[in-house]
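Take a look at the structure set out below.
The other protein chains are all here in position, but one chain of the complex has been omitted.
All chains are identified by letter, namely A and B, in their written order; residue positions are counted from 1 within each chain.
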Amino acid sequence: MPKITRQSHLIEMEKITKSFGDFLAIDQVSFNLTQGEIHALLGENGAGKSSLMNVLAGIYAQDEGQIKLDGNTVDITGPAMAKSLGIGMVHQHYKLVSSFSALDNIALTVPHGTYLSGIRDLRKIIISKMSEIGFDLDIDKQVGKLSVTEQQRVEILKVLLGGAKIIILDEPTAVLTDEESKGFFKTIKLLAESGAAVILVTHKLKEAMNFADRITVMRGGRIIDTITPEDLSEEQLIRLIIGEVIINEPNLSKDIGDRKISLQNLQTTSHDGSIALKNISLNIREGEIYGIAGVGGNGQTELASALMGLSKLETGAILFNGHGDISSMRPDQRRNCGLVYIPADRQKYALAGQLSLTENYAISGLLRHEFGSWLKVNSFKACEKASEAFKEYDIMGVRNLNQKAASLSGGNAQKLVISREFSSNPSFIIAHSPSRGLDIRATAAVRAKLCMARDNGAAVLLISEDLDEILLLSDTIGVINGGSIVAEFEAPTARQDIGKAMVN
Amino acid sequence: MNYSGNILTKKRLNLEVREPLGLLAKTIIFLISVFLGLSISIFILILSGVNASDLWNEFIIYIFTSQKNLSAVLVQAVPLTIVGLSAAVAFRAKFWNIGIEGQMIFGAIAATFIATNDVGPESMRLALMFLAAAAGGIGWIILPAIIKIRLDVNEIISTLLMNYIAFNFLLHLLYGSWRDPLTGFPNSQQYDAFEIIPLIGWQSLNFSIVIAIFLAAVIFWLFVFSRFGYMLRVLHSNANMAQSLGIRVGILIFLATIISGALAGICGFAVSAGIESRMTQSFFVGYGFSGILIAFLARENPIGILIVSLLFSILVIGGQSLQVFYQIPFAMVQLIQAIIVMCVAGSEFFIRYRISILKR
Partner (left out) sequence: MDFLVFWLSNVPSFAAPFALGVLGMIICERSGVLNLGAEGFVLVGAMSGAGVLISLGDYPLSAIIIAGASASALGLLFGFLVVLLRVNQVIAGLIMVFLAQGLTSLISRNMGWVNKPFSGLGRIDFGFLTDIPFLGPVIFGQDIIVYITILLYILSFYFIYRTNIGLRLRAVGENPDAVDAAGGNVILLRFMAILIGAFFLGVAGGYLTVVVAKIWVDGISGGRGWIIIALVIFARWQLWRSIIGAVLFGCIEALIPRLAAVGVQLPQYFILMLPYVVTILVMIWSNLKGNNKQDTPLALGRPYLREERH
């Protein structure tokens, strides 16, 4: 580990505040960075880590506060300015042009002279840089056709060749397997040793403990503390991150019935970048939660949309007790059989932000012809039902039933989606990352609702990238990897075994 | 903005999505933008040599002091309302129907076919013409609708190209077998008395205004109270959600386009049988774009469409007298419409975003 000899800070962010509308993302935050260190910025989703770093990278403009570089106050007016000051950021969602080659993507950020002559020089520079830090990459390949790891390497090369002294990495290992992460951290160490300062934004405790020189913990838009890994135990660090230690006991089913759903040899073809499903077979019983664990992007979305009838299956059958094979049915027909869906991206697939709460709630009942005739919607009845449901599901922030759905916070919006989907007493529930982005309280509420549906006899397919969630709720666990189920476990099972199957 | 160097306390413009504004603020911004649009238009008119006082006379005094002109405004508002409704229904299904004029042409052709070939009993003739016109309009939108839904062919271009095909077909008829045998002019022969929409008994106003109000009421009901309207709202607000909830999006879009086409066809009938008493070669000109702009200004609200149509109609009637007395080309009316819509469209920026000046 490099000794921190310089006492003066490379970067000092002082009392930075940034809000979006009413939402205060970061509140009077001060943060500093020393040359040659790896500094982990640790916190839960929504703690304000990314917002703070976006301010440093010139993507967001802070409302208040100032930034000092080498002791001089600087005004970072945009990404171009940040770049010229030697600040480079690898964003969580890569900022790459997928139809360009890796080389062109780098040329976009680091132009060398005129394009025609510069591209030759640039190629040489990239190749020598890659051998220096041990990267292996086909730089003439279209970025869209590269793997996630390779795309990340392109992003890192962009930052390095841009002459960055300060490198911000936003959740860099979120999409990497354990093995890939190891290699990644080797590179990061190398960079820090060569004099760069690295900020590692992460919510993974172990990474911070193992690889950082210092750790700053954020919670609710504020800095809680800055420590070195030796100072605290893992237990203490968890307490810093979430405020209190919540011990969750697994909530497993007490009464599993007969087989209700049987997926048999589901196959899809891949197009526009999606993962093909390969020979997926599994059974879900009445009163059971079947958890699908896996690293994101291994076919989870494709599986959910194939089950809902939103994309076509090539071969395979979906046997649904009492309804036969539903694989050739339209989405509306499947819903009529008792299938419902809680999608991972609720803003995109489950909510109409510009419509009212009632309209968002009542649409499924409307489609089941519960609210009036085709000629006249019974909006009185719809309002009544909505109002009941909002109370039952404890949806907060409802001032009136006509307010727009966009006004709800993430947790309440998700409760709205669940109340709608459960309004038909479904017998088969597909829930994809149902607690993603929710705070602890809302997460608990959402999980309780899933368990309640299960206890009422529904079959639940829980797809989640959060292994804790899978372990807490699932009676049976299937691991999806590369579009097929590679292992199946009965609960309770060891976390390590599932983890192994996820990354192998 | 690309400043270089470490400049202290530099002002910086910052753009943010703002929280939804209240109705009052929205209305004020809307009115300011309309006022701005009118001011620019008046400025251009004065530049073209019209006196400011004459403008007042032509657009306000001339229209509101004479029953004849007032009725002309109402007559003109009828087709504008119907095309506005036509555009609005398609808009709601996220279908840009730029082909309203083509659909009007085929509506009028179908109605004229019924009239000149004396199809059906005389007492039923107008009703038949009405239905035929609706069918004609539908016939001309069905191809763009299907290739949009099935193949995702851009409907803006396909419907527009269909206009040019319809127009050439109209000319083929009017310069060919449908030419008026009496006068030899390139328009259809005049409809018989029972093929013309009867007058209401006040000036030149005829019963087509009843049709327009009735259609607006029907569309209002459809949008606000029916299950179809509810589903359209969901589709308009979030198409992905509509699909994932099991709404049959293709059928919904198809129905909406069919209604849009039928309305446009009916408008062709309303102009031919209500205003011109025959099918001419230019009866449809300008209605397509006007319909889109009216629907846009009225936010697809049928009641708003009635109001905006009346205002557009005042513009048209006032513009006609400017044309007569000042030789101001009628395109001026188009220009004014475009300027107003441009100002309103631009003003939405201030409703949606907040600009702040950051000082550090």
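Throughout what follows, a contact is a pair of C-beta atoms (placed from the backbone, for glycine too) under 8 Å apart; a residue touches a chain by one contact, two chains touch by 3 or more.
In this text, all values refer to a predicted model and were calculated from it rather than measured experimentally.
Between the chain not shown and the residues B:Ala135, B:Leu311 or B:Ala338, the one that touches is B:Ala338.
Summarising the interface, subunit B meets the missing chain with residues 1-2, 14-17, 44, 48-49, 96, 98, 143, 147, 151-154, 156-158, 160-162, 164-165, 168-169, 171-172, 175, 289, 292-293, 296, 327-339, 341-342, 345-346, 348-349, 352-353. Take subunit A: the residues that touch the chain left off the picture are 20, 57, 59-61, 78-80, 83-84, 89, 91, 95-100, 104-105, 107-109, 111, 114-116, 118, 158, 272, 347.
Just so it is clear, only the chains that are shown with their structure count from here on.
Centre-to-centre, using mean CA coordinates, subunit A is 45 Å away from subunit B.
By the touch rule above, subunit A contacts subunit B in their complex via residues 20-22, 61, 63, 66, 72-75, 77-78, 80-81, 84, 308, 310, 330-335, 341, 343, 348-355, 359, 363-364, 366-367, 372-377, 404, 406-407.
Per the touch definition, subunit B reaches subunit A in the complex via residues 1-4, 6-10, 12, 14, 16-20, 225-231, 233-234, 237-238, 240-241, 243-248, 358, 360.
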